[in-house]
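Taking it in order: structure first as structure tokens, then the write-up.
Every protein chain except one is present and positioned as in the full complex.
Showing chain A:
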């Protein structure tokens, strides 16, 4: 108890705020409650009740909130249960009450009560739980129970503190809020996405840095000791030049940033850290972690978006109640929003009033086909261009005097394509004349195809390069071998020392390290992509804004309203760029461990840079459309890219032999041999046996079959649920329409019911005054509305289970229609035949027979 006192005092000193005071009150009550509990349980053992009542009262008086009826009743009930001895059922009832209270506490925040009421109910519930929790354990188990409760409470408190701490760590909250208030939620969703990506990349970086780079740097052989770690003699003069460094050659190439630096020693350092194994495992876990995180995020998004957006029953209602974005805090944006809402209402009104214009279907189709053909041509053209350029760069690398342009041609071409093709697609898409949202989807799909095509063409060209290098390697291997041999012989011949002076590592002829080359290429691509993005933002947004603002004074037409005007923030383009950037990172991280670090830096600077650019030079969108569904769309894209970038890496791991003189897998036949090696050498014998049994095809194939069957089963179950869902929706919708039609006195436009009406004899009874509903029917509190249709049809429509089997009821029930006092009570459950016997005497409510659910 003293400790609690101290704790509460500390908190008071820290911050004299509401929260602390609440905590203090709570702990004071905690103490009271505990005391009460202990004393209460003791007293209960002896069967005395008076002191317990006294304690209860004291605890309650400690509160200074208004008394509520509920509280009184609870205290009364608790008193009564105190009085009786602890019989089994009392215990159970008590437990139930405690559970109820606990549930109340946990759902407190969902209740739509006033805060004051919530607080008082909460206090009271907490007190109750406090008091009786300890009493619930009986006999010897009491101590254990009390202990368990205490641990549970401590755990809850710990979890809450941890949550608090976590939210404190989320960066950039204020920045995003600023952007949100100026631009609305859709632009801010990009920045939230960016922040999430930053988090993922940070984790990946931590993994790679901690498990691969640091051990190598700390415990591996230092620079210059091994051939693979040293700049070859021939390159040493130029190794420090900036241009060489910029190309990621020179000293950077032979550093821990790239694959080639790592030694293939099985264990390094005094910890016997298995570096090659770690390298391999980290590479795989990068993909695994990313996959897990993306899927978890998608599942979370899917839970939230339950509504189907294409339900257009409520167009006007939604426009009225959900179009205002409550996040807006900037007058300019608010003006925009008002204008757009007004326009949207006007559009809908016009739509409502006019009939659809007659469109020329054929012309439209032709234009669309034409547009698609053009775009496919563009895509193929860009693919071929990239291939051509990469081939050219290979010939360049063999030449000696290459200018800066030739060296970077590939990257420049790819970035230019990425910059100019999307607007081109947009202008072509003007031919198609789609609804804006559909048009946006097409646009995104095309840009996606463009980037994908580019990336894969690049990879294919790179593969050619790799194969070339592999061929070259054999040659170099021989040369190295002979050189070393020759060196040993010569030095052995000179003096009689046993160990010949080792060849200076810089002089050893080196094989072309294809992995490092691949890593370098991807890193260069990423860097140039980053640069191009930044420059585009700078020029496209900032310079443009400056231009429009300052030159507007002396220009013929109004720049701000007319052509260049201020740029809008291109959400989809930016998100796609981010997604593709991430794809390249995933592809390259196996061959260049330092790439993830570069990406982390990039995301960090990008956040600040783009925030600044958006606030200073962009204007809010003139036409605002919702971004709610797009979230899952972008996650889906990310998932797709993850798989697509996994493919090349997996292919190279599985089928290409590693270089013989660089990297952690050098000397092995395939990279995954490292796993086998580790299993054989490091684990006890039986583990190897287990693995060899498990790897037996006889075991794996049934396992795969089982998984396929499970997938099939789950798929069909989910389809069944979807179908049931759709059925229910349809029924509800039908019912709603019937209601509306009845109300508006329109004829039912349901063809089946029309036929039904025609079938029936027109013995239209005017509605009998709706009487009290019999049995299960619930009448809605409406006045009578003139019913034109015969009661038959209405009751039919009113049935909730109005499956089409309802029609089968008509023939036997026609008996009712002809009778003067038609008991239109409809058996709510189809399939239960009504007793056709004597008509039911009291007139049941028919007419708008509200169905009972």
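Heads up, the rule we're going with is that a residue touches a chain if its C-beta (ideal position, glycine included) is under 8 Å from a C-beta of that chain, and two chains touch if they have at least 3 such contacts; residues count from 1.
To be clear about the criterion, contacts and distances are computed from a predicted model.
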| field | Protein name as given in UniProt for the chain not displayed, "Calcium and integrin-binding family member 2", "Autophagy-related protein 101", "Coatomer subunit gamma" or "Response regulatory domain-containing protein" | value | "Calcium and integrin-binding family member 2"
| Contact partner of the left-out chain, one of A:100, A:243, A:342 or A:692 | A:342
| said: Tell me which of A:127, A:180, A:247 or A:529 is the one touching the absent chain. | reply: A:180
| If the hidden chain were put back, which of A:91, A:119 or A:449 would touch it? | A:119
| Contacts of chain A with the missing chain: which residues? | 12, 15-21, 24, 64, 105-106, 108-112, 114-116, 118-119, 122, 160, 163-164, 167-168, 177, 180-181, 185, 304-305, 307-309, 311, 313-318, 320-331, 333-334, 338, 341-342, 345-346, 349, 352, 626-629, 736, 739-740, 743-744, 780-782, 785
